[in-house]
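Just one protein chain is left out here, and the rest sit where they should.
Right, subunit A next:
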Amino acid sequence: MIKAVMVMNTQGKTRLAKFYEYLPVEKQQELIRGVFAVLCSRAENVSNFIDAESIFGPDSRLVYKHFATLYFVFVFDSSENELAVLDLIQVFVETLDKCFQNVCELDIVFGYSKVHTILDEMIFGGQVVETSSSEIMKAIEEISKLEAASNAITLIPKSASGWRSR
């Protein structure tokens, strides 16, 4: 299962942090700092994997990918495959890119809720539920459309039975 997803920039500023097991804020910060300390000591052209047991406790691995000014970090346990998680990061970033058209760091800051929505489509309760970038995009577009609609028409028709009567 995925334990945490983090996005941080090369200065160590957190851009996104999502922990799938509850941790108090201070602990989260400590972990983020720990991860950043390891990341920035990594040379170029080394593997994208880090043994994260000293930071996250037993049975935890970390895969990161460096894009422009950002590190994308996934922390997970032995039930995932490192290379596959690396591609999962790729899927995530590709989706971000499709969604924001040429995504940049600030998009992630300002499109905070949207980034979370994308992540929620991909990873649900720590499990990877969707890995197809186009499927995710479809869902996101639909959400955006409905959200816009619900904003325009403030009153959503509320029939109690709804879909269940079908």
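Criterion: a residue touches a chain if its C-beta (ideal position, glycine included) is under 8 Å from a C-beta of that chain, and two chains touch if they have at least 3 such contacts; residues count from 1.
Throughout what follows, contacts and distances are computed from a predicted model.
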Q) Which choice in "Protein transport protein SEC23", "Collectrin isoform X2", "C2H2-type domain-containing protein" or "AP-4 complex subunit epsilon" gives the name that UniProt lists for the one chain left out? A) "AP-4 complex subunit epsilon"
Q: Pick out the residues on subunit A that sit against the missing chain.
A: 1, 13-14, 16-18, 22, 25-26, 28-29, 43, 45-51, 53-54, 67-70, 79, 81-84, 86-88, 90-91, 93-94, 97, 100, 102-107, 109-114, 116-117, 120-121, 124-125, 127-135, 139, 142-143, 146-147, 150-151, 154-156, 158-164, 166
